[in-house]
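All protein chains of the complex are present and in place, except for one that has been dropped.
For reference, chains read A and B in written order, and residue numbers begin at 1 within each chain.
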């Protein structure tokens, strides 16, 4: 009936196999973790020294031979604001439709499938379609507005998904309670559903901001490459300008100014860090609500 | 009372519009891709376009063969997958099965951070650190190469692979693992012989998601691959489907421009196939859980 001794070690081959795989697992995790640490450290160490007040508070000047990224910072902000203002009602509306209105299972499945599809389309394709549809067909030319509209389609799935998640956490009894008191559906949504899903909506916004800040391929042909100040928000919407990510590309690849590119990268990295942190905090709050 | 009913109806319509907006966007993108992509293919001939080995869009007698781009995208993605999947999967194993909870909770945000880094920042590090490094190590005149693109892409797809695989591994019923341990398997043997096979459809979904990311990535690849229309070779400058579009779009015209849209159509088809595969993989996973 086999050997009943317990103090025998595993056969050498089995032990070696076991140990090797365990080491490999730890090694891979270490590689991933070190990679993240090294990437962030490298970008910040090489980029931060270049982030001067002058850099972030002025625009490029050939006369003084100075470089400033204020236009790109403003362009990024403008695009974020414009895209969010447009996408929020649409995305939240879509999520409300999916969870509160849609009665046909099939339609919901079709919408969810297309939303997933939308999330999988590469940004270069958004760029092309945005160029053809917004810039050419709607005659918006290469402008921040065209860029923002293109991004609206891109971040729509993010907003829909996070809002939907938090709408699902609203207890059914709230809905029944409100409707039982004779409230109309729209009144119920306005007063009960939307306020209790605010965390999810905000989380969606933060993720969307992250996506916008990092986006470049979709903006090349829609928002353009301009590095000059465009004036106030409404003037800027009609002008062509580069966001920070696009500016990074221009400085690195077309101007060969790696140090400026790294300074921009450091700024981007700081934004990404803040966004990740904010998303995490909110995510936790959302979970606690459950 | 009437006004109330009108508002109800109106809001119903508004939400319905938001709901089907995603469907509309996918349709719009599809229509644009097909409509703008077909003319050049018709003019050049599908066979010549897909299997032509020479791309000389600005030559006197232009030739539009995109086989180099297709193969580069396929090889580049395959290489990135080959590198990224083992590291990503084992990191996911570490996070879900090996690491103490506290350590896992520290490493996971780092992985999320990896997903948040803009692709131009990956490109910048690639072109300023990785490319010179490759040139030096392999004694090449220029380090911009398929290899550089593969390496950058393999890091960029890590987060998708890790987070989706980790979710799948966590969903493996603990009863399976208990049964394996009770039969005298070591924890490592249990992971490789029970947990990973049981999570395979979720892991596959993560891999497919990563493949989609890699094949659609434009900016980072444009910065490190050299953008010469060579047939793919590990140490040569190459052009991906995505970069073929973005590098010429700004100055293209006529048939050349139309051919770029045709490339986008091919890329779009690739992505659509991947999306369908992804959906099937995820569905398979859900069935497996039951």
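As a convention for this text, a residue touches a chain if its C-beta (ideal position, glycine included) is under 8 Å from a C-beta of that chain, and two chains touch if they have at least 3 such contacts.
Throughout what follows, contacts and distances are computed from a predicted model.
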Protein name, per the UniProt record, of whichever chain is missing from view ("Pyruvate ferredoxin oxidoreductase beta subunit", "FeoB-associated Cys-rich membrane protein", "Stage III sporulation protein AA" or "Phosphate ABC transporter ATP-binding protein"): "Phosphate ABC transporter ATP-binding protein"
Sole residue of B:3, B:59 or B:182 that reaches the chain not shown, by the stated touch rule: B:182
Chain not shown, touching residues in chain A: 1-2, 4-11, 14
Absent-chain interface as seen on chain B, which is shown: 173, 175-176, 178-186, 189, 193-194, 197-198, 288
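Keep this in mind: only the chains that are shown with their structure count from here on.
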Centre-of-Cα separation between chain B and chain A, whole angstrom: 16
Interface residues, chain B side, partner chain A - complex: 4, 7-8, 11-12, 14-23, 25-26, 28-29, 32-33, 36, 86-91, 93-95, 98-99, 107, 109-114, 116-121, 123-125, 127-129, 155, 158, 162, 186, 188-189, 191-192, 209, 212, 215-219, 222-223, 242, 245-246, 249-250, 261, 264, 267-268, 271-272, 274-275, 278-279
Residues of chain A defined as touching chain B within the complex: 10, 18, 21-22, 24-29, 31-33, 35-37, 39-40, 42-43, 89-94, 96-98, 100-102, 107, 110-111, 113-118, 120-129, 132-133, 153, 156-157, 160, 184-186, 189, 210, 213-217, 220-221, 245-246, 248-249, 252-253, 258, 261-262, 265, 268-269, 272-273, 275-276, 280
